[in-house]
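Before I ask anything, here is the structure I am working with.
Yeah, one chain of the complex is gone here, protein chain that is, but the others are all in their spots.
Take a look at subunit A:
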Amino acid sequence: MSLTKTDKALIAAIWAKVSTQADSIGTEALERLFVSYPQTKTYFPHFDLHHGSAQLRGHGSKVIGAIGDAVKDIDNLESSLSKLSELHAYILRVDPVNFKLLSHTILVTIAAHFPAEFTAEAHAAWDKFLTKVSAILTEKYR
């Protein structure tokens, strides 16, 4: 499943909106993850995960920042995500099933904030994009 020119345009257009509130969107996506899928909290025993926590905000910002970097380098995802891929494979070792869950809560957050722009085609493009990012991040697991 590869990204077409149209997909890339849609991905960039949505990113342009997301980037205006990147940190709060990243934070909200994580919050939704922890509330809907409490098992994901097991990766953050060292964090205060309450609404409004500085750590939650910091991590949300980090995650969305990485996604933004991926958007900017969309023709080169394998190499631009290479370090993060190693991090997830050797250090973090987040079970692959969780990438789908976070991708879903990112899409839900985007839909909630930008319903007019988040058309079915934009949704399809972002679903493909996040699937590709997830695949790259789990590529070195074994």
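Assorted remarks:
Heads up, the rule we're going with is that contacts are C-beta pairs under 8 Å (C-beta built on N, C-alpha and C of every residue); 3 or more make two chains touch, one makes a residue touch a chain; residues count from 1.
Methods note: contacts and distances are computed from a predicted model.
Between the names "N(6)-L-threonylcarbamoyladenine synthase", "2-oxoisovalerate dehydrogenase subunit alpha", "Omega globin" or "Guanine nucleotide-binding protein subunit beta-5a", the one given in UniProt for the chain missing from this structure view is "Omega globin". Considering the whole complex, the residue from A:L3, A:A66 or A:V108 that touches the absent chain is A:V108. Considering the full assembly, A:D127 is the residue among A:D23, A:E86 or A:D127 that touches the omitted chain.
The chain not shown here is touched by just one of A:W15, A:F99 or A:F118, and that residue is A:F118. The chain not displayed touches subunit A at residues 28, 31-32, 35-37, 104-105, 107-109, 111-113, 115, 118-121, 123-124, 127.
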